[in-house]
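A protein chain is absent from this complex, but the other protein chains hold their places.
Take a look at chain A:
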């Protein structure tokens, strides 16, 4: 049986940042969306938000065609909640799981909002002056690897020199105003990651059959665990 992507029913889970966001996609349409009542409420609220979305749409979980989740990079704890819930649903109901690159989804949302020529840098806040980011062109194609970058005045020097505008979005963008030059930098209106942003890329993956291995999938942590082994000899 072939399910056409435009008819697909996809549960969308965005848990890369502080605000947990859930939505339902019916083909290209987002037909329900619920966000957590406060930051860092993923563990308590995510299944309630899913249930509320389903009730609003009049759907049952078994009727879904797939579960799409934001892959990260982002908050480890938040990503773990989203990943565990996505795995639980997919395992329980034998549904395919789709991992959507958080940065690409954010870049696409800001591209659709701004319609500017230039290079898009979606930014996930990684505390202090650090952000997780990657470059995307005005067709939403990745132009480099995702990295953890400590923002400073010269971070985008090369793009400025080439006269290419830099378009920043995401919850890590705002703090860059303090260090970046004004010329050649556009701040997108797209600040927070939200579940509806996952839909276009989720549909594309669904159509291509690009599913994740539900059991062995891990979020995109970007950094290895920070482990220091004590070399101190006690005796």
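The working rule: a contact is a pair of C-beta atoms (placed from the backbone, for glycine too) under 8 Å apart; a residue touches a chain by one contact, two chains touch by 3 or more; residues count from 1.
Rule of thumb we're sticking to: contacts and distances are computed from a predicted model.
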{"item": "Protein name as given in UniProt for the chain not displayed, \"Acetyl-coenzyme A carboxylase carboxyl transferase subunit beta\", \"TRAP transporter small permease protein\", \"tRNA N6-adenosine threonylcarbamoyltransferase\" or \"Pyruvate dehydrogenase E1 component subunit alpha\"", "value": "\"tRNA N6-adenosine threonylcarbamoyltransferase\""}
{"item": "Which residue of A:7, A:189 or A:235 touches the chain not shown here", "value": "A:235"}
{"item": "Absent-chain contact - pick from A:10, A:85, A:131 or A:176", "value": "A:85"}
{"item": "For chain A, residues in touch with the removed chain", "value": "43-48, 50-51, 61-62, 76-77, 80-81, 83-89, 91-93, 214-219, 221, 225-227, 229-230, 234-235"}
